[in-house]
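One structure is given here, and the rest of the page talks about it.
Now for subunit A:
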Amino acid sequence: MAIDIAIIVAGAFMVASGIGAIASKSLVVSILLSGGVSLAASVVFLLMGAPDVAMTEAAIGSGLTTVVFLYALARSRQADDEDSNERLEAPASRSGGSK
Partner candidate 1 sequence: MEPTIIGRIGYAFVSLFVITNYGLLLIGSMARISAKVQGRVGQPVWQPYIDIVKSSAKRNSIGHGAMFYLGPVFRLAGGVGTYMFIPAVFGSVLFRNFSDSGDLLLVMYFIFFGQLGMALGAGEGGHPYSAIGVSRGLAQMTAFEVPFALSVIAVAAQYGTLDINAIVAAQQGGFAHWTLATNPLAVIAAIVAFLGMSGHNPFSVVIAPQEIPIGPPTEYQSNLLGMLQTNRAIFNGAKLVLYMNLYFGGATNIVAMVIKTFLIYFVNVFVGQAFPRLRTDQSIRFFLGAPTLVGIASVIIAVI
Partner candidate 2 sequence: MMRKVMVTLAIIGFAFALLPLAFRAGVQAEPGALATEYLETAPRELGAANVVTAIVVSYRGFDTLGEVAVLFVATAGVGAMLTRKRLGPAAVGRRKPATEVLRTATGLLTGLIVMFGAYIFMHGHLTPGGGFQGGVVIATAVLLNVLAAPESHLAHGVMTAVEALSGAAYVAIGLLGAFLAWGFLDPRVMPTGSIGSLVSAGTIPLIYSAIGLKVGAELSGIIEALKGDRP
């Protein structure tokens, strides 16, 4: 029962951060909060006797995903900052191969 209560507390935290993540105006806050959700989830997993999953969730869900998010955000912000010559290029121009 103690575990249940812990889970419920973690669950409440998750829901709260989840709502925060969705409702927040700032994208960075959102991303961090959603990482927080994952982190709490991994705690829950650990409590439930699923250490494998907990590790994975912590590593991938809360860690890597957050990093990926932040990088993507940074990348798109760069695009905003850059001198946008490229945007004028016709999107259909398919000059770019990998080579």
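As a selection rule, all candidates are chains of the complex that A comes from, given by their letters.
Going forward, contacts are C-beta pairs under 8 Å (C-beta built on N, C-alpha and C of every residue); 3 or more make two chains touch, one makes a residue touch a chain; residues count from 1.
These numbers come from a predicted model, not from an experiment.
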Selected neighbour of subunit A [touch, this complex] from 1 or 2: 2
Footprint of candidate 2 on subunit A - complex, ascending: 50-56, 59-60, 63-64, 67-68, 71-72, 75, 78-79, 81-82, 86, 89, 95-96, 98
